[in-house]
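Every protein chain but one is kept in place in this view of the complex.
First chain written, first letter: the chains are A and B, and each begins at residue 1.
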Amino acid sequence: MSPALGRTGRIVTLLLVATGFAYPVAAFAVVGLRRDDGTGPTGLALRNAWDSWQTVLRFNDGVVLSWLGNSLIVATGGALVAVAVGIPAGYALARLRFPGRRLLRFCTLLTMVVPNTVLVIPLYLEVSAVGAVNNIWVVALLMGFHPFGVYLTYIHFRTTLPAPVLEAARIDGLSETDIFRRVALPASKPAVALVGFFSFVANWTNFFLPLVLLPLSSSTTISVGLPQLVSSSPLFDPTNAAGLDVRLYAPQLAVATLVTVAPVLAVFVIAQRALTRGQMLGATR
Amino acid sequence: MLRRTGTTIALLALIGLTACKGPEGTGTADDATDSGGRITVWVDPPRLPAVNAFQQAHPEIPVDVMTINGNVGSTELQQKFVLFNQAGTGWPDAIFFPSNDDIAWAANSKINYVRDLTDDLADVIAQYAPSSISQCRIDGLFRCLRNDAAPDVLWYDKQLMAAWGYQPPTTWEDYEKLSLRIAAEHPGYVTGFLGDAYAPDRYLWASGCPTNDRLSERQVHINLGDPRCTRVRDLLDHLVAADVVSPAGIFSPDATALGKRLVMSPGAVWWGSFLFRDTWKVPPGRIAAAAPLRWTADPTPFTSSEGGGLWGFSRHIKGTQLQNTLTFARFVATDPRWQVDLSVGLPGVGPLQQPWLTRQRETGYLADFDAAAAAFVLASTIVRPERDYTRYNTGTVWTHTVTPALTSGRSFAHAWTVFGERLVGEARSFGYTVHNSA
Partner (left out) sequence: MTTYRSIQTEPWTPRHQVHPQPVPARKVRRTGKTGRAVRTGRRAAAVLVLPYVALLLVGGLVPAGYAVVKSLQNESETGFGGISSYQRVVSDLRFAETFGNVALTLLIWLPLMLIGVVGLALLVDASPGRFGTTMRFIYYLPGALAGVANFMLWLFLLDPGQSPIAFLWHGFGYGTLNEVAQPGNLPYILAAMLFFQGAGTWVVVLSGGLHSIPDHVLEAARIDGAGAWDTAWRVKLPMIRPWLGYLTLLNLAYGFQLFLEPQVLSQVTHGLIAPQWTPNQLGFSYAYQILDTPMAAAMSVILLAITLGVGLLVVRRSGLFDDGR
């Protein structure tokens, strides 16, 4: 195989695959700009997206806004807890010696690689045993358990905080908590951004936990809500058109989805600089 | 009419004797509370007008309404009730069940939400034809009210039938013969839909095939080897082989185009306006309804029913809240301001059926309205009683066994075997002991 041929083949392959990834996303965004009141999508204008959004808002008296609000609470709350709890823990794991450290590190790794949904039914059993189902703060707290964030912080402090600096601080007579506050914390900004970002995105897109722990449709999150929009759409059940006054067709569903993605993109942009530096950490979830 | 009332009274007397002492805790629950008057009502969108009409008729009763949605086989609603039971609060006072099977869990001892209405609403229950209310009678107690009767009749396209020189069939045997003729003479036209969760109701229930013969809370009789099952199996096998029934379901978007090519089909009373007129947009004056098909071998004619909503009322209330809820119950079941003026389905209670039909005549959609009206009324009195709503969902089992098999072009016989195995399997996983004696 000649190098020129290989080069062309490589570029063509990459471009073809890129089309395969980008085309559906672009086509989906375009659906959001169209108009449909049951006769098939027509037109292409930003105005249509706005109208569609108004229709979505009328669904069940604006329940979509409650869903978005609830998502914001659990995603932000969970991210704050994950940062507040995960940064100190990650630091301690990386830089302090204490009994049980290896066990804790092991448990962290294990809970990190086990898919989180397998713990949802057990969590439900636990939470319902103490009668706290349908409590949004409980969900936010549980989402704050983010072993991946602890591991990220652990890696961060192992790789970026030189041991001599810590040693110097110790010799200077700082207590270990002071060292964390005055040496480690100021150096932890990238880790905070990473943990915050990954935790927020994981919480925002989490479907199973809110489905099980927030069963009332007004108190659930947008990821549980979106499928409810789908099942009320005449698109997949034409008889819905006869019963419902708010009719959601393809453009309305697409706009609702794009609105749902917006916060994730926003956080992505905010955290981007830290992310590009941190992607070597094996950011996978 | 008189005879039916007579049988109702006789039946009620019988129930009165046996049901004085029902199973533990089906009346008012120990933890019942009284709001002092305000009631909470959960309905699906088509039933919202019922609540509005009630509020106009009873402005003195404050009502909170919540709109619910649910697909057949969806667990959303049940999930909420599990939560309410845990929390000891949150139940609605009245609910329109999005799916009729919901009554099975709502009355089950684990959730035990719906109250026994046998005594409190005896006068309302007496207005139903026994066959219309029999699915609400659970272990001898009436635990729900029927909103609308949804018995199956025979729907047909009068213009096509006339143009092609066919007579609408009166027996299942004729239905098969005519279907096969249509398959041969007019390929592309259909005489039935097999892909939706109501299909087993339309065909199996109508024949008396024991799929949901509930013996008690944990015992059920299922036997697909019963001759009343095998005759339907053979019928459908022939129709599928002839490609004259569609593997699509009535609610599927694909059915919209097919609906216009439907020559005839067994189907519920609500098909008329809900499917033919509003969803499939078949022009007026074409669709007609005839009496339900019967099996020649059966001594008396029977039919089945597809949906037709059920109302349930809470056990967890007492005092004024309970009284107001019962007022609501009476209203939605028997008041013409809802049942005649607004409801899209044939009223479940007998006395309102004629007034409702009179109003329907005015819309002028059906061809030969009088024949259809007679078919509706007859059908609502001959629904087979020995078919209950169970916690396993026969319709869902059907849609994920028979429907995909037919969609991918497999034979009906194969689909039938899988359906039978799954049905028994699901009944068992819900904790039923399955009896399969003939």
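As a working rule, contacts are C-beta pairs under 8 Å (C-beta built on N, C-alpha and C of every residue); 3 or more make two chains touch, one makes a residue touch a chain.
As the structure is a prediction and not an experimental result, all values here were calculated from the model.
Visitor: Touch as defined at the start, partner being the missing chain; which of B:Arg228, B:Arg277 or B:Arg422 qualifies?
Guide: Here the residue in touch with the unshown chain is B:Arg422.
Visitor: Which of these, A:Leu119, A:Leu216, A:Val246 or A:Ile270, touches the one chain of the complex that we don't see?
Guide: A:Leu119
Visitor: Among B:Asp254, B:Asp278, B:Asp298 or B:Asp368, exactly one should touch the missing chain; which is it?
Guide: Among B:Asp254, B:Asp278, B:Asp298 or B:Asp368, only B:Asp254 touches the chain that is not shown.
Visitor: Tell me where the left-out chain touches chain B, residue by residue.
Guide: Those residues of chain B that touch the unshown chain are 71-75, 78-79, 82, 105, 108, 110-111, 195-197, 248-249, 251-254, 391, 395-396, 398-400, 403-404, 407-408, 421-422, 425-426, 428-431.
Visitor: In terms of residues, what is the contact footprint of the unshown chain on chain A?
Guide: 1, 3, 6, 10-11, 13-15, 17-18, 21-25, 27-28, 31, 81, 83-89, 91-93, 96-99, 101-102, 104-111, 113-119, 121-126, 129, 141-142, 144-145, 147, 150, 158, 165, 168-183, 185-189, 192, 201, 205-208, 212, 222-223, 226-227, 230-231, 235-237, 250, 253-254, 257, 260-261, 264-265, 268, 279-280, 282-284
The rule is short, and it goes like this: only the chains that are shown with their structure count from here on.
Visitor: Calculate how many whole Å lie between the centre of chain A and the centre of chain B, each centre taken as the average of the chain's C-alpha atoms.
Guide: Each chain's C-alpha centroid was found; their separation is 43 Å.
Visitor: Which residues, counting only chain B, touch chain A once they are in their complex?
Guide: 44-46, 67-69, 71, 74, 76, 79-80, 82-83, 86-87, 251-253, 255-256, 274-275, 278-279
Visitor: Touching chain B in the complex: which residues of chain A?
Guide: So the residues of chain A touching chain B come out as 60, 128, 131, 133-134, 215-217, 228, 231-232, 235-239, 241-245.
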